[in-house]
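Every protein chain except one is present and positioned as in the full complex.
Order as written gives the chain letters A and B; numbering starts at 1 within each chain.
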Amino acid sequence: MSKDQVIEPNVVVREEDQEVLGPWRIAWNKFKKNKIAMAGLILFVIIVFAVIFGPIIMGQSVNDFDFAAKGQGPSLSHLLGTDEQGRDVLFRLLLGGRISILVGVVSAVITVLLGVIIGGAAGYYGGLIDNLLMRFTEIIYSLPFTPMIIALGATMMWVEGNIKMIVVSFLIGLLSWPTLARLVRGQILSLREQEFMQACESLGLSDFSKIFKHLIPNVLSIVIVNATLSMASAILTEAGLSFLGMGVTEPTPTWGNLMQLARDISRFQNMPWTWMPAGVMCFLTVISINLVGEGLRDALDPKDVR
Amino acid sequence: MIKYILKRLLNMIPVIFIISILIFATVRSMPGDPVNAYLGMGSKVTPEQKEVIREQLGLNGPMHEQYIRWAGRLVQGDLGESIKYKKPVTELIGEYIWNTFLLNVISLILAVLVSIPIGIKQATKKYSKFDNFWTVFSLFGISVPTFFFGLVLVFFLSLQLGLLPMNGMRDPIQAAFGYPNIFANLADVASHMVIPVIVLAFGSFSSLSRYVRNAMIDVINQDYIRTARAKGLKEKVVIYRHAFKNALIPLVTLLGSYIPSLFSGAMILETVFLWPGLGWILIEAINSRDLSVTTAVLLFSAVLMLLGNLLSDVLYSVVDPRIKTE
């Protein structure tokens, strides 16, 4: 026996003597050890800081045009060049990031709210309510996502500017919740079968405390992981939608409508600095969120002992 | 089994009914007057003539009447006529759908062939360098906007290096003058398919390999795998026979649900590559307010989606001996 395994002579260190860590603490410790996930988190934080503070530091406004430098390539005064109207690409890229990430966040919030409420109610109350809600969920789930979101985007063409951003977030959220609702319902159904819920029942706890103190914490890990992943996919959806011209439209920049610039063949070929950075940023943001989501999934999985 | 399928199909009818209302309402609430789109820009027509055309297109009267008329024709298999192409929508879809299918089926086959062995190996060497590499690689695939990846490939491979055609399905000049033989025709289409197939296969590979990996990890920890090892079976037999046959259950289910999307997938990508498929005509139709085409394509995709769910449930009961559908 090597010496370092012996803590102290004559002392048996029992499990009870060790520091008892809460589940969240354990998850965080696991997450911290996951280098790939931590890299994702750091990347995401950097991007968020850049899009929030970058435009402030650059001190421009959306309507700043540099008439002397129209359609110029990257240079010291315009790090990523300018577009045909003489707008600074980097500035618009960072502004666009704000909108794209915000759309992701808002859509994810809507997805989570609808998913948890509908799935939770169906699983918890069962019977007729479950039946009706799940029928409804099935219908929304059966709507073909991409064509439907494109069509809905087209019906909302008349909305303009920043309100369109909110509209797009709602559309994405409204079509995305069924997956989460099904997961939450399934989880709650299996929790209800477990003994601790029967114990709650026999103790006569109210619906409120049963739902909020016992069920929600147990479905929280599913919800957290799903929220991150749906945020990532909402950013991608917004990008696709705006790329087709059916999402957020000019003059409000988003990564999607910045990439739309590539649909003009001469710009696509001759001014790649106008559209390529938006795609790269979109990719980096989504991958960083996905890395965090993966890390959370592993960290919150009690079965995964690494 | 047949009874089960019939029952499921019967259950589908009310769902399709509600979905058709949702789709119809969505499409009809698009801004812009389709009659103007029908007439084209700058045409001078009296309001009376406009009303006649409106009636011809079935766009007169209140919304619910329009729906009833549309649904009535739909039941008889009539999806209406395209404003833009001036031909029946069924004919139009029949023409374009095979292009979409061609693109998707080749990409999916490629993705399946590559993702299964890689996913299995990842699972057997969990957290190894090999596993980490492919985990990150597949994360790339689900994180990159497909159309952007397509654009970048076109930018470098077609524009900068001139290796591959930029878009379309055939070279317009060659196609106009006729191909010397069928192989030239095939080669032309194939060269146009390279980039879209890479993009699509990369995406499918990414989600599939992750799926295979996770399904295999679940199975490898099961007691019966230990039993198989205790019998003295080779590790290869344990993994590829005992474990994989179990992992195949969720995988086949997933692939079942993919099959219908072979006819409707990759909508945005088709627009990028000007690939004459279903997604391309959908977006064209939306832009030109070709309402009957838009409604038809949406409904068609929804029905495919429902059939996909049914197919995956049926396949599930076929591959898993524990499930009996009686």
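Definition applied: contacts are C-beta pairs under 8 Å (C-beta built on N, C-alpha and C of every residue); 3 or more make two chains touch, one makes a residue touch a chain.
As a convention for this text, contacts and distances are computed from a predicted model.
K.L.:
What protein name does the UniProt record of the undisplayed chain give, "TonB-dependent receptor plug domain-containing protein", "Fluoride-specific ion channel FluC", "Peptide/nickel transport system ATP-binding protein" or "ABC-type quaternary amine transporter"?
P.N.:
Choosing among "TonB-dependent receptor plug domain-containing protein", "Fluoride-specific ion channel FluC", "Peptide/nickel transport system ATP-binding protein" or "ABC-type quaternary amine transporter", the correct UniProt name is "Peptide/nickel transport system ATP-binding protein".
K.L.:
Touching the left-out chain: which of B:His64, B:Lys87 or B:Arg226?
P.N.:
If we include the chain that is not displayed, B:Arg226 is the one touching it.
K.L.:
Check each of B:Asn246, B:Ser261 or B:Thr294 against the chain that is not shown and name the one that touches it.
P.N.:
Of all options in B:Asn246, B:Ser261 or B:Thr294, contact with the hidden chain holds for B:Asn246.
K.L.:
Which chain B residues touch the hidden chain?
P.N.:
Answer for chain B: residues 222-224, 226-235, 242, 245-246, 249, 319-322 touch the chain left out.
Just so we're on the same page, only the chains that are shown with their structure count from here on.
K.L.:
Taking the mean of the C-alpha atoms as each chain's centre, how many Å separate chain A from chain B?
P.N.:
Their C-alpha centroids are separated by 24 Å.
K.L.:
Of all residues in chain A, which touch chain B in the complex?
P.N.:
36, 135, 138-139, 142-144, 146-148, 150-152, 154-155, 157-158, 232, 236, 239-240, 243-244, 246, 259, 262, 268-269, 272, 275-276, 279, 282-283, 286-287, 290-291, 294, 306
K.L.:
Quick one: which bits of chain B touch chain A in the complex? Just the residue numbers, please.
P.N.:
Contacts found on chain B: 15, 18-19, 22-23, 26-27, 29-31, 127, 132, 135-136, 139-140, 142-148, 151-152, 155, 159, 264, 267-268, 271, 279, 282-283, 286, 294, 297-298, 301-302, 304-306, 309.
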